[in-house]
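A short write-up of the structure that comes next.
Certain chains of the assembly are absent from this excerpt, and the rest are unmoved.
Naming follows writing order (A, B and C), and every chain is counted from residue 1.
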Amino acid sequence: MVIVIQCKDKVGLVADIAGVMAKFNINILTMREFVDINEGAFFARLVVEPYNDIAVLQNALQKGLPSDAMVKVNPEPEKKIVVLVTKEYHCLSDILIRNHFKTLGASVEAVIGNYSYLSNICERFGVPFYEISHEEKDKVAFENEIKAQLAQYKFDYLVLAKFMRILSPEFVASYPNQIINIHHSFLPAFIGANPYKRAFHRGVKLIGATAHFVTNDLDEGPIIVQQTIPVNHNYSLSDMIRAGKEIETSVLAKALHFVFEDRVFVFNNKTIVFE
Amino acid sequence: MVIVIQCKDKVGLVADIAGVMAKFNINILTMREFVDINEGAFFARLVVEPYNDIAVLQNALQKGLPSDAMVKVNPEPEKKIVVLVTKEYHCLSDILIRNHFKTLGASVEAVIGNYSYLSNICERFGVPFYEISHEEKDKVAFENEIKAQLAQYKFDYLVLAKFMRILSPEFVASYPNQIINIHHSFLPAFIGANPYKRAFHRGVKLIGATAHFVTNDLDEGPIIVQQTIPVNHNYSLSDMIRAGKEIETSVLAKALHFVFEDRVFVFNNKTIVFE
Amino acid sequence: MVIVIQCKDKVGLVADIAGVMAKFNINILTMREFVDINEGAFFARLVVEPYNDIAVLQNALQKGLPSDAMVKVNPEPEKKIVVLVTKEYHCLSDILIRNHFKTLGASVEAVIGNYSYLSNICERFGVPFYEISHEEKDKVAFENEIKAQLAQYKFDYLVLAKFMRILSPEFVASYPNQIINIHHSFLPAFIGANPYKRAFHRGVKLIGATAHFVTNDLDEGPIIVQQTIPVNHNYSLSDMIRAGKEIETSVLAKALHFVFEDRVFVFNNKTIVFE
């Protein structure tokens, strides 16, 4: 059973938390804890033996902690997600496969695409796909259609699995810390459009990918996972894009794994990840 | 100020430790903790605000913990080491440079070599070098000479920086969990002699290095750090050896950094490393 | 258009090959070439502008080369494969997805499993699945059934995508340099059964995967791709297995990509890979 806590730091926090566990005779299996000293912020993730009365335990924990404390005892182990896509299949397919074999740590409630390209692969896995085109309408109208569709579902996270439209601040603000994007470069290198093309012309020797929460600043949200792979002069632009897809798939999968297991905390536009 | 604790696991350990800190009004800056559930073992490393009366604090901690508990409050931050070498310069030089610029986290008390090759580089840094040849004598006599020389020094660790003689169980037993070796392969691949030659003939696509504590089983002691780097068909045997030296230097440096900062615990022939 | 050549080395080989290209006025786009000096062996892979009369070009090349030369001009760019599996889905699914979206560089003709677990996923992609159980029969009978099924298909490679039965030397000999296996460890560490369990108990700090051609020596065939990822004391055995699946999928995909693009040469139980 997982417990996550985020609050202002003060002397005795760990003792208080561990004291509650001891009082309830709950063994702590793993405890990961981090204090951001400069900012006076405290983060903890515990895996403890199961306990029946969640509400009582939650209450006992909350009482000992600062009033701003975010405490989650046994957060939903099976998250719900909706996936937004455009044309590229690699990230979505990886998610669908894991979803199908029940190793995603979440269930895919629906997929929304601004083209119909990925409808067929969703159908093969029995996952609802909705085409909402961005064409011949303004962004407000487009996003309102997405919102309307999203309103049909309960979900914990919105995963942008190569969704190539920029979302408005208003849209993003509706789902705070709930939107996860995979960006096709090692941020903050090559912020914005055409990162591979620019990487190719710059002659970089590594390419990377970044999974991050989406905030109003394009490509500037809290980073969850980043990885790079080596490239060299033999790589054409299309080789780079192909290699990039591999690392994008892998980085997004890793980030989702961490988020779905409640290992990720967001604070001051950065993340704490208890890997 | 660092505090490290290793003991049998039981409910309430973290609360006890954190409780002592709270009682002494000592803020915990970072706390890393690990429970080996299968083995019922507990490991913790705390960085806390400095506290004057070490003995009182140590006593208070010890009282609340199982009787087998190993507790170190503010272990010597500047370790002392003796380095054993043969002919290769790369690991020793890296250690001497860091020692010279005071970034090793330890002071090199002396270097012992079974050849004189590395005498000159030690001299340049004002570090005592002793040549103790293994030739024309049996292993017992050879090791006794080393032991006699070591007896002249106080040291926390004996670092085998490419020391190419196999030490006897008797010698190893004299310095339990104090001898750190850099092995020129990704253990347990290529245990024993000539790992690069065997790796070359096997056609591996990665080569690696392993830093580990030395126990009586050759190359079987607790692993501290391992890393690999890619190689390919263009690598001749000597290219592999050259690339190997780079990764050996880097892996040993990383392992020493962790050990000297009291981030490494040994248990059941494995290590816990709070990186 | 790709050309691959493998033969005994001699002075003037590159000139001969390039001379033929110049004579036919075919521009060389990329040429990768390797000489194993110790063994006197020559390997080349050229990408050249398309040329119509393959047979004439092949003949011209062959004439100038040692009589043992293996020359392939424009080898089938779309390979055919049959995949053997047991229960684990990750490698097979990755192959099926790429196959579905035509980015595998090969077409999956059929999948054979010794259990029925993976029948459903194949069905979803319209790929034939055959269950051939190994139970209640000896290895000869089991393998004969597989061979009989394979005889129904033309294929270039047999991919063992987590096929957990050891194939007999007779079976392997029937498909020389055609069987590709993904081994769940960084060979030659942990040859044989239960590599993750042994890695866990050894306390390694990296785990890896190896894609290799299958020969009669178990886990001793020519290595195509190897990769490792870091693990630490927080990893339980099941965490290691989970992380291992990720690296297995990735390593097999990379190896298949190289093989299907005719970038891999086998020689003396090693590979040359023009990555």
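The rule is short, and it goes like this: contacts are C-beta pairs under 8 Å (C-beta built on N, C-alpha and C of every residue); 3 or more make two chains touch, one makes a residue touch a chain.
Keep in mind that what you see is a predicted model, and the values were worked out from it rather than measured.
This structure file shows 3 copies of a single chain, while the whole complex it describes contains 4 copies.
Basically, only the chains that are shown with their structure count from here on.
Two copies of one chain, subunit A and subunit B, form a contact in which over half of the residue numbers belong to both partners. The geometric centre of subunit A is 37 Å away from that of subunit B, both derived from CA atoms. Chain contacts: subunit C has residues 234, 275 touching two or more partner chains.
Looking at the complex, you find that subunit C touches subunit A at residues 30, 89-90, 93-94, 97, 100-101, 121, 124-125, 234, 246, 250, 253, 275. Those residues of subunit B whose C-beta lies close enough to touch subunit C in the complex are 34, 36, 186-190, 202-206, 208, 222-228, 232-234, 269-273, 275.
Those residues of subunit B lying in contact with subunit A across their complex are 11-19, 21-22, 25-35, 37.
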